[in-house]
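The complex appears here minus one protein chain, its other protein chains still in place.
Chain IDs A and B follow the sequence of writing; residue 1 opens each chain.
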Amino acid sequence: MTQPAHLHPDRLFPSAEPARGIARELYAEVADLPLICPHGHTDPSWFAENGRFSNPAALFLTPDHYVLRMLRSRGLSYDDLGVPRKDGKPVAEGRAAWRLLAANYHLFAGTPSKTWVDHSLHWAFGITDELSPETADRIYDTIDAALATPELLPHAILDRARVEVIATTEFALDPLVHHQKMESAGTIGRVRTTYRPDDVTDPSRPAIVDNLKRFGELTGEDITRWEGLINAHRKRREYFRRFGAVATDHGVPTANTADLPLVEKQALLDRILAGRHDANDAELFRAQMLTEMALLSVDDGMVMQIHAGSRRNTDPLLFTERGPDLGADIPGTTDYVGGLKALLSRCGNEPNLRIIMFVLDETTYARELAPMAGYWPSLMIGPPWWFHDSPQGIRRYLDQVVETAGFYNLAGFNDDTRALLSIPARHDVWRREVAGFLANWVAEHRLTRSSASDIARHLSYQAAKDAYRIS
Amino acid sequence: MTQPAHLHPDRLFPSAEPARGIARELYAEVADLPLICPHGHTDPSWFAENGRFSNPAALFLTPDHYVLRMLRSRGLSYDDLGVPRKDGKPVAEGRAAWRLLAANYHLFAGTPSKTWVDHSLHWAFGITDELSPETADRIYDTIDAALATPELLPHAILDRARVEVIATTEFALDPLVHHQKMESAGTIGRVRTTYRPDDVTDPSRPAIVDNLKRFGELTGEDITRWEGLINAHRKRREYFRRFGAVATDHGVPTANTADLPLVEKQALLDRILAGRHDANDAELFRAQMLTEMALLSVDDGMVMQIHAGSRRNTDPLLFTERGPDLGADIPGTTDYVGGLKALLSRCGNEPNLRIIMFVLDETTYARELAPMAGYWPSLMIGPPWWFHDSPQGIRRYLDQVVETAGFYNLAGFNDDTRALLSIPARHDVWRREVAGFLANWVAEHRLTRSSASDIARHLSYQAAKDAYRIS
Partner (left out) sequence: MTQPAHLHPDRLFPSAEPARGIARELYAEVADLPLICPHGHTDPSWFAENGRFSNPAALFLTPDHYVLRMLRSRGLSYDDLGVPRKDGKPVAEGRAAWRLLAANYHLFAGTPSKTWVDHSLHWAFGITDELSPETADRIYDTIDAALATPELLPHAILDRARVEVIATTEFALDPLVHHQKMESAGTIGRVRTTYRPDDVTDPSRPAIVDNLKRFGELTGEDITRWEGLINAHRKRREYFRRFGAVATDHGVPTANTADLPLVEKQALLDRILAGRHDANDAELFRAQMLTEMALLSVDDGMVMQIHAGSRRNTDPLLFTERGPDLGADIPGTTDYVGGLKALLSRCGNEPNLRIIMFVLDETTYARELAPMAGYWPSLMIGPPWWFHDSPQGIRRYLDQVVETAGFYNLAGFNDDTRALLSIPARHDVWRREVAGFLANWVAEHRLTRSSASDIARHLSYQAAKDAYRIS
């Protein structure tokens, strides 16, 4: 059966020969490699419970802020799209919301969201029709029926997608109950947690004082003393490692780091615990904690991920009505050279330190990130993140980082998704783009055909394992 | 007759198949659509008087800061190019200046200026020779003779160019005498004004206090009170709408907005009227006025255009000798996320609000503008502006905005020109580039052929009508 146009087997490859033919070959070499998913936001309860997904809208629409925000931007309301409200007022049901998505699916022309949805509908449900007002109900029914089958249970999806490793992300205070269950079931290893201590490192969170107190109780450390606070992290990181964690993750508005004397660190902590800190204190605390986390990584070998540069919740109305992570986070400029200076001066040459930088300010790729990763043994560049995890985003990324950082200072691919079914789609786009990029360079006689094969395999699979120290 | 190389029918299309053939087809579908020109700086007296243009240099050289600045940058003097001086000293006459342009026309290789001039010479005058020292006089004479014919009168040019709608831009204090004449003649609708109140919103203008006083007199409002000032705008906007205005326009050095309490707004106004404001006050006043304009747009439905990021008059000598708009305005970095925060928090979700952002800092395309336009229902992205209204500029723009904002959050094309004859040339470049961009994506199987047709037509014609609410 021939594929319809939107699922063409050559999609995303260079359109002219000889590059197209080379891309086809390179892609064929990597298309079926297992998936390494070292950073993402899937729900650990899926893997602990292995229960069925509720309905198509809950799978493709309401958890996907990429899709929601586009529809909103063209005037559709989140009520009509079924996005829950804090006040509990009713919002649209699944099928009605799904029809709205279908009626407006042309808005997604050229977006990665469409690529992911198209791929998922085909990959998971065998659907080759494009979503449209005419096909909306038929596709909805097809998905709904399939969700009741064993083939669509979470572990079956992991199997079919050849997921070798997948990491979830949990806050420091998370009890990891789902991972405990997985430990008993023997699935830790394939599924892993990640230590994301933003809940106890970001003083801009209203609950910070309570969180720090609970952090002390949970670890039996006196978090009112700086040494105790650090010890609490040390213990909690160890606890997370029991559940497979190989990495920590830090979501920060800037890349600023600090390296203060102990007396200043203690005074800063005192102000925060007393609720007397201002925005500068909050920034300074986050900055100091990044350095502390790096020092703990030097000790325990956990890979440190820094996701910097998002200005969160820029729409106060949305936040009040429905909460975070619904599309109103927007990137800003980020200074990596100045920001990371304190941390790198302190421990950037430590052989055991590994930091993976994720970037929303593409201007830093060639100007800062590639030169830094091409110098510091501790620094690697993560794959294009968020809005930039897209065909053009990947092209701009490779264009701007490779010549200075080389291919081997890249951390491979992360899908970084909340949408389980988009995982194979996202890895597929990455592999196609890597194949296309390398094919262009082979066709320009900048890489030999055999080193292109090596690099394609590396970036599709091994780089992520190596970067995250997954053995 | 075959076209000479510089007017090749395939110009700007991808050079390799299959993309080239697809681009040809897409272009053929849109090449002859009418022109929507919702933002520009043509002289309304042209359309009110329909008189003849004086001479070739006055048409192609002296009003075109793109052309002037390039010649100046290579050492030619504005005196020799015929640019009027404030002190009234003589400058070169038309033909001498024209010969200088011709003698240096090789400097324009690869620039959009050359594309526009070449296209205009051919389109308006049937000239297929390239401008050069050898052809200078012949071309000058051909143009000069043609300018005396009815085919080169302003309305005939609009007809031939299939201009369906064209907007001029007038300051708030402008009496709109030319538009009044057009109203009598029944040509308002095809020609429209635009409300650009920089003369009464920008305290860095030396005449600001006088301007505000005249604004009060003109509207019968007490502009010493904040409410009166806003009322004056409300009335003046209504007056502009009588002459076809569908939009306002705001030329600001930054994208900063503010949302102050009334008492602070009044105090700020008091300082400005007393001549006691500093640069911070000026910035704050502009910032607050942007929010006020947005609130008025919520009421009256006028589309708000923000042209942010130009540092004006960076050469004090030029400004002293000859005045503004002669090539010494240079872009700077612009912060849209932080800048627009106050305005968007206040009214960004209002269904009646529409803001079109024009950008000189391309780093914000993917980092800020596309994510913002892909979220806020009130925000659209204007076409590449000024230095970026060029083939490469359009490619960078589409590359960086489409994946996150989609095609349907774009406002189509604006020619934004003072040069009447460049209007069809500029739209032609846009349509060729859109066709080429879409063709590449069709050839990479990222868009279906039929959705590419839809998008090409939309971006060439309907998007501008929709964005500006032109019915």
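Operating definition for what follows: a residue touches a chain if its C-beta (ideal position, glycine included) is under 8 Å from a C-beta of that chain, and two chains touch if they have at least 3 such contacts.
All values reported here derive from a predicted model rather than from experimental measurement.
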### Query
Of the residues listed, A:211, A:392 or A:440, which one is in contact with the missing chain?
A:440
### Query
Who touches the missing chain here, B:8, B:86, B:138 or B:160?
B:8
### Task
From the listed residues A:138, A:449 or A:469, report the one that touches the chain absent from this view.
A:449
### Message
In the whole complex, not just what's shown, which of A:93, A:278, A:325 or A:403 touches the removed chain?
### Response
A:403
### Query
Going by the touch rule given at the top, which residues of subunit A touch the chain that is not shown?
16-19, 335, 337-338, 341, 344-345, 348-349, 351, 363, 366-368, 370-377, 379, 399-400, 402-409, 440-441, 443-449, 451, 454-455
## Note on the structure
Absent-chain interface residues of subunit B come out as 5-6, 8, 10-16, 69-70, 72-75, 106-112, 115, 311, 314-318, 327-328, 330-333, 360-363, 387-388, 390-393, 396
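Please note the rule applied: only the chains that are shown with their structure count from here on.
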### Query
Considering subunit A as a copy of subunit B, what rotation angle in degrees (nearest 5) results from a C-alpha superposition of the former onto the latter?
120
### Task
Report, in whole Å, the distance between the mean C-alpha point of subunit A and the mean C-alpha point of subunit B.
40
